[in-house]
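Moving on to chain A:
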Amino acid sequence: MGKSMELRLSGTGGQGLILAGIIIADAAIRDGKNSVQSQSYGPEARGGASRAEVIISDEEIDYPRVAHPNVLLVMSQEAYDKFAADLDRGGVMIIDSTYVQERPGIDGAVYTLPISSTAREQVGREMVANVVALGAMVRITGVVSRRALADALLARIPRGTEELNLKALETGWQLAEKVLH
Partner candidate 1 sequence: MSQVIEMARLMQGNEAVAEGALAAGVRFFAGYPITPSTEIAEIMADRLPRLGGKFIQMEDEIAGLAAVIGASLAGLKALTATSGPGFSLMQENLGFAAMAEVPCVIVNVQRSGPSTGMPTSPAQGDVMQARWGTHGDHPVIVLSPSSVREAYDLTVRAVNLAEKYRVPVILLMDEVVGHLREKVVLPARGEVETVDRPSPKVPPGEYVPFRPEDNLVPPMANFGEGYRYHVTGLAHDEKGTPTNNPALAEQLLLRLHDKINMHLDDILLDDAKFLEDAEIVVLAYGSTARPARRAVKEARGRGIKAGLYRPLTLWPFPAKKVRELAEQAHSIIVPEMNLGQYRLEVERVVRDRARVSGVNRVHGELIEPEEITAAILEVV
Partner candidate 2 sequence: MMQELQGYLRLDRFPHMWCPGCGNGIVLGCLLRAIKKLELDQDRTVIVGGIGCSSRAVGYLDFNTLHTTHGRALAFATGIKLARPELHVIVITGDGDATAIGGNHFIHAARRNIDLTVVLFNNNIYGMTGGQYSPLTPGGKKATTAPYGTIEHNFDVAELARSAGATYVGRSTTYHSNLLANLIAAGIENKGFSLVEAITACPTAYGRRNKMRSGAEMLLWQKENAVHVKKTERMAPAELAGKIVIGELHKREAPEYTAMYEQLIAEAGRETGGGSVTPLKGR
């Protein structure tokens, strides 16, 4: 991993992507790095699209926006159509196959995982698809440590949902494990 990683988490409002971005940024700080998290509400918010951006760096972070993400999470068709082309050359794209069916060719490493359906079927709640995605994304990219990710997760979820969320994280981790091996 280079000195700076730029992530974009995109999908539909209500999928919890902003919270997922906050958790990643928080985890990076726990790893002793700098991070910034921003959400752009631009005009795309109207179509129900949502995106969170995170920059993780060992150095001071000047510009807080992400133009060409090294890591791109895509959890809706609309987000795919809008953002897939922004992926940095050599970047990693993680696609939720539950909601993204049409995928015109893109350069880079593309991981297609049934994130939302796995959340629904294996964890029991589609609501935690964002955490399943986090588990998979961190397993694939290593942007933050697993320990920091779990700590940040536990710090930012409602009390009483710890077990559910840790299960979601582990499920996502295993989902990625399967495609990596």
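One rule holds in what follows: a residue touches a chain if its C-beta (ideal position, glycine included) is under 8 Å from a C-beta of that chain, and two chains touch if they have at least 3 such contacts; residues count from 1.
Here is how the candidates were picked: all candidates are chains of the complex that A comes from, given by their letters.
Owing to the predicted nature of the structure, the values given are computational and were not obtained by experimental measurement.
Visitor: Thinking of the complex as a whole, which of 1 or 2 is in touch with chain A?
Guide: Contact with chain A is made by candidate 1.
Visitor: Which positions of chain A touch candidate 1 when the two form their complex?
Guide: The touching residues are 22, 25-26, 29, 34-42, 45, 61-65, 67.
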